[in-house]
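Note that one protein chain is taken out, while the other chains of the complex remain in position.
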Amino acid sequence: MDLQIWVEGLYIGSVYALIALSMTVVYQPTRIMNFAQGEGFVLGAAIGYQTIGVWHWPVWQAGAALILLAMAMGYVMERMVMLPVQLSGNRFAWIIATLAAALIFQSLFNLPYANVTFGYFEFFKTRANIFGAHIAMQKILVFTFMVFAAVFYDQLLKRTLWGRSIRAVAHNNDTSIILGIPTKLVIKVAFISGTVLIACAGFLAAPVIIVAPASGLFFTIQGFTAAIIGGVGSPKGAVAGGLMIGILDSVVRSSLGGTWGVFSTVMALALILVVRPNGFFGKRVVGR
Amino acid sequence: MISSYKTLNRVLVAGTAIAIALLYLFPLFARTTNNPSYYLQIVSVALCSAILTISLNICMGYGGLMSLMHTGLQMMGGYAVAILTLNHHWNGWLALVMAIVVGAVFAVLVILLSLRATYLYFGMITLAVNLIAMEAIRQGGSFTGGYNGLIGVMAPGITTTMMTPQAFYVFLLTILIGVYVIQRNLVFSGFGRNTMALRESPETATALGISPNVHRVKIFAVSGALAGLAGGLLSMQLGYAMSEIGDLGSGLIFFVGLFLGGISTLAGPIIGVAVVATIAFLIRGTAQYNTLVLGGLLLLCMVVLPRGVVGMYRYSRFGSPHVREFDQAEIDSFQLDISVKDVVKNQILLESHDLAKHFGGIHAVDGVSIVFRSGEVHGIIGPNGSGKSTLISCLTGYYPLTAGSVEILGNPAPKKPFLISRLGVTRVFQIPHLFERESVLDNVLTGMYRRDRYSIFDAIFRTPRYRKANARSTEEARALLALAGLLNQQDLTAGSISHGQKRLLEVVRAVATQPKILILDEPATGLRQDELDVLKGLISRLAKEGMSVVLIEHNVDFLMNLADIVTVIESGKVIAEGTPMEVQKNEKVLDAYLGRTDFSKELA
Partner (left out) sequence: MIRRKIIITALTISAMIASTVSATAVDRPGLVPHSVWKSGQAVIKVGLIAPMTGVFATLGVNQRNSLQVLADSINAAGGIGGAKIQIVVRDGGLDPVASTNAAKEFAGDSSIAFVMGPSISSFYAGAAAYYEANKKLNCQAGVAALDFTDYKYGFRSQDFFKDDYAQELSILQRKGVKKFGMIYEAGSTGIAADAFFKDSAPDYGLTYLGWQVITSTQTTHDAELQKLINLGAQAVDISNNAYGAYTTQAAADLNFKGILFGGSGSQNIAFQETGGDHFVGTLMAAPNYQFPIRDKSTWMPGYKAHIDAVVKQYGVTTGPKSGSTSPNGTAIEADCLYAFAVASNKARSFDSTKVRDQMASLDIPAINTPSGVRIHPGTNHNFYSADGISVYQWFKDANGWYTVQVNGLAVLNAKCTIVGWLMHRSNGAPLICTKVGTNLYYKAQSA
């Protein structure tokens, strides 16, 4: 089999891993799998398209705009999701709240951009040659960003006070309030940083992956699958799950054909969950 | 208050009756509009959606199972009808029955494969299955019509080949009412109570002898059957079966309807779908802004009505349950036989030999041999972290043993907690594990699960067998509540009664399982004196009736007055055993606890 196939799989996998990772960031303190998370990816791509592609801003300036807008989106999303969830008290309320948020953001992207796919020039136009496989530098950039983000978040969770707070909030909301952990702030920060992370991913990947205004839900489902395969809530799991479905999809498609690609990822998901009901790195999840 | 409650209730009943009558007459109203077939169509489709949403409510609302494959089940029901009637020329009625079967069988297959996956992971499996099912249908060639689907499905006929749309509408409405009744009967039956118990607290439910897997499979099968039915009916209404029907995106209406109406409420799905269908009708002209308006309204509704229409009503002053006051004579009139059967005095009911449980290097339980006899109150004391609760978890099957053995009634204990419970060992947890959203009476009835000798079909169709069993159980449950002084609270939700009442209720619920051994983990914590007296009376009475009552307690006063025999545990080992008097004088106990103010104070 061509090395190219594996390299491509690794790259696509790193995109899925980034999405899964940002879902993990939100999941850790809230126990919510955010169906609107992929909209952040679209936001990043849309900002890149508008600022770099159409207005020809320099990358740093576009990046600044990206961070600000992503923070705003994360804040708005937190309100859209957490307010109904906290009021409802039903353990499934998050499904409907996050789907509604996804629907709203998707419509907003579609209004001005219905005809657009958010592509623009790559930051580095060179291609690397790795043992005969050609790969755009931009893709290596995405992969590197993924590795850094995963390691950073993993260490943050393990080594810092803030990381312990996040885990405390996840474990028991009431206790953490008693312990003086600012639960609400932790959740807000999780939404904002998760959105910034995924928006950066969209911003970096858009030149080398096709992002349309309505692709948010597609990327969400891929990230969702990756996170679940790896084990929800685990940064390691997000990376492992993302890379696994990326490579699996790429390899199976090239050896067996297109429809088998879909089947293989979905079947892998079902099989893994049947054999390992909590994913590779996951702990048992109990409903809220 | 009572009269206003009754008035409101009458208004609601009358309102429902009028609404049903109006719905039946709807085809006549539609005829007066400028577009009769359209209005008939959207209401008919909404009726199908309501059936599917009820199915989703049974699964998610009552069963607590997150399903993202209900649109897929709907699609399969539709294809069952389309394939059988179009390709194999089956009678439409038989095809509808097969749609139900296909839905149920498919649901059972999925849940059997994924029994070990819980909550989110189960939800993800259902999402994956949904994608696989849609893809399989698309690759089905001429069998399923591939991407184009199967077109030309017809409503079945009674005397003619095909019903008129008006007749089919009336049929759909009747089916919906039938499905509503099925849902209600299911929810109010023992089966429904157990399912909700599992949803609220799988741990407690298993302690009461409920098998989680059997219930999950059954509830998912019922839900799948109804989803298949909804899909079969929808294909007849639309005239086709298409793979896109299975798309989760198109199924948003069901989730939205469920939450807007009120999840885990009976009428919620119907009211919710009515609201969503009306919204969709009103905003149909917004074109590009359609999903934006829908999403916005949805979030708004969730903020304004976070528990849904019916849920908010239930939580409001008007919707809270009517409290029935019993007078003393009524309370006294309850007769109850709680004597333990098939047991002789001082019979060894449970014994352990050198039982050990290690967590890594920590020896939580380290070689405990203990014997529980009938008619005996057996106290277990020991400082915090001495291994009391771990011991109980080992005896009741919640932890696998590191070493040693447990025998129940002379036989080796089974491995699963609910099987141990079924042998007559019932456990009450240290932290209250009530089914807080259920009524006090329903909590007790859940404990009577094993006495209900009726099937899920008896419950759904309310057969005489069900009615008889249900009347008997309710009567017994009331008698038990009377024993604990909780009869006046029977209709309140368990979450709303006082802490002491909750502890008593837990004991009552445990007694309702008719245990031979009742294990109570710190039942006296936080009880007022009058409540303590009731508890004490109850425990003495149970022991007198032949039960073995095991008490883990910190309240030494309470224990010493009550226990026939006390076992003292320290660092996972038994350091003393005997009557309360013997233990209190035991040098080893006093030595071991010298300087431990917490314990010596308690002993003194």
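Every chain is named by a letter (A and B) in the order it is written, and numbering of its residues begins at 1.
Throughout what follows, contacts are C-beta pairs under 8 Å (C-beta built on N, C-alpha and C of every residue); 3 or more make two chains touch, one makes a residue touch a chain.
The model shown is predicted, which means the values in this text are computed figures rather than measured ones.
J.: Hey, which of B:Gly63, B:Gly92, B:Gly149 or B:Gly485 is the one touching the hidden chain?
T.: Checking each option in B:Gly63, B:Gly92, B:Gly149 or B:Gly485, the one touching the absent chain turns out to be B:Gly149.
J.: In the complete assembly, which of B:Glu203, B:Glu244 or B:Asp491 touches the absent chain?
T.: Hidden-chain contact among the options goes to B:Glu244.
J.: Just the residue numbers, please: which parts of chain A touch the chain that's not shown?
T.: On the chain A side, contact with the omitted chain comes from 2, 4-5, 8, 12, 15, 49, 52-54, 106-107, 110, 114-117, 119-121, 134, 136, 209-210, 212-215, 218, 222, 249-250, 253-254, 257-259, 261-262, 265.
J.: Just the residue numbers, please: which parts of chain B touch the chain that's not shown?
T.: Where chain B meets the chain not shown: residues 34-38, 41-42, 45, 138-139, 146-149, 151-152, 234, 238-240, 242, 244-245, 247, 249-250, 280, 284-288, 290-292.
The definition used in the following text is that only the chains that are shown with their structure count from here on.
J.: Report the inter-centroid distance (CA atoms only) between chain A and chain B in whole Å.
T.: Here chain A and chain B have centroids separated by 35 Å.
J.: Along chain A, where are the residues that touch chain B in the complex?
T.: 33, 80, 83-84, 87-93, 95-97, 99-104, 106-108, 110-111, 114, 217, 221, 224-225, 228, 232, 259, 262-263, 266-267, 269-270, 273-274, 277-279, 282, 284-287
J.: Show which residues of chain B lie in contact with chain A when the two form their complex.
T.: 60, 64, 66, 113-114, 116-121, 124-125, 127-129, 131-132, 135, 139, 249, 252, 255-256, 259, 263-264, 288-292, 294-296, 298-299, 302-303, 306-307
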